[in-house]
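With one protein chain removed, the remaining protein chains of the complex are shown where they sit.
On to chain A.
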Amino acid sequence: MSTTTKSAAPQSQYQPDANGRLLEVENLHVEFHTPDGIARAINGASFDLHQGETLAILGESGSGKSVTAQAIMGILDMPPAVIPEGAIRYAGHDLLTMPEEQRRKVRGPEISMIFQDALSSLNPTFPVGWQIGEMFRQHRGMNKSDAYAQAVRLMERVAIPAAKERVKQYPHQFSGGMRQRIMIAMAIALDPAVLIADEPTTALDVTVQAQIMALLAELQEERQMGLILITHDLGVVADVADRAAVMYAGRIVAKADIDDLYARPAHPYTRGLLESIPRLDQKGQTLAAIGGLPPNLMRIPPGCAFNPRCRMAQEICREQEPELRRVGNQESRCHFAEEVLNG
């Protein structure tokens, strides 16, 4: 199925570099200028994504995960959002300096995104097939009936039963899991090279969560997409992701292959997150939680942003901001990364 669509699709002008690298985010800063002051949502995030790779971005609410995704997509409301420095390169082209009309054509055919709440993310007043078909009509100039046929094909691909009969139904006539499948069908419609999934399973039942994750993994494998999976749920990503980047207060505090991250975290925050996953073999014990709250983005503490909540915090943590540096085969933004890794 994917080969037939590939041949029908025009050859993309964007190609990954020699190492297979598709997307490169470099020193990205995003601020929100509000009447109460400047909220620094992202403070120098850097990471890259290769063809066929799944990168998980982990963190709690307000850590900057979704803002990062929206900055890559270029769908932040600017103002109030401002990007004072940084670069987002897609196949070598900086999206941030690209003319809007050119960038618009990247959204959908090259990079696309699925969101957390599929009910509110789909337009309630148009049939789902119309909304999927809109990708073909707007980007490929396809006529209405061909676009509907493509919508049926995609709905079948994401395993929506009776796709032909349901293509003209409206979002509210589908269950939560089916709606998220429709979002996915819409996002993969034009065979994008990069798919960003922002908390794709958070609003779903646990059983449906697993099905959606399996579908995403399958599509990613089939189409060799680069997948950015944004979540706060470490359980969701363990089986799917290749690498993970952990965000805290708008910074990436840890980067590692997913197995290393789970086996031997090199940052106290990552360790705290792992310890706070409920486990059956610890039934009856008090669940370990990270004390305190994430910092106010208008007043990020000096030094290491995590220091007020860190059990290992020393004087240096309050005074000097640690660099993201290599420890073993991971990266960590902690003065005591070696101790964490080995302890």
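Simple rule for what comes next: a residue touches a chain if its C-beta (ideal position, glycine included) is under 8 Å from a C-beta of that chain, and two chains touch if they have at least 3 such contacts; residues count from 1.
Criterion: contacts and distances are computed from a predicted model.
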item	value
Name of the absent chain as recorded in UniProt (options "Iron chelating abc transporter", "NADH-quinone oxidoreductase subunit N", "Pimeloyl-CoA dehydrogenase small subunit" or "Oligopeptide transport system permease protein")	"Oligopeptide transport system permease protein"
Residue touching the undisplayed chain, where the options are A:109, A:177, A:250 or A:322	A:109
Residue, one of A:125, A:207 or A:285, that touches the chain absent here	A:125
Absent chain, residues of chain A that touch it	70, 73, 75, 104-109, 112-113, 115, 117, 120-127, 134-135, 138-139, 170, 172, 183, 186
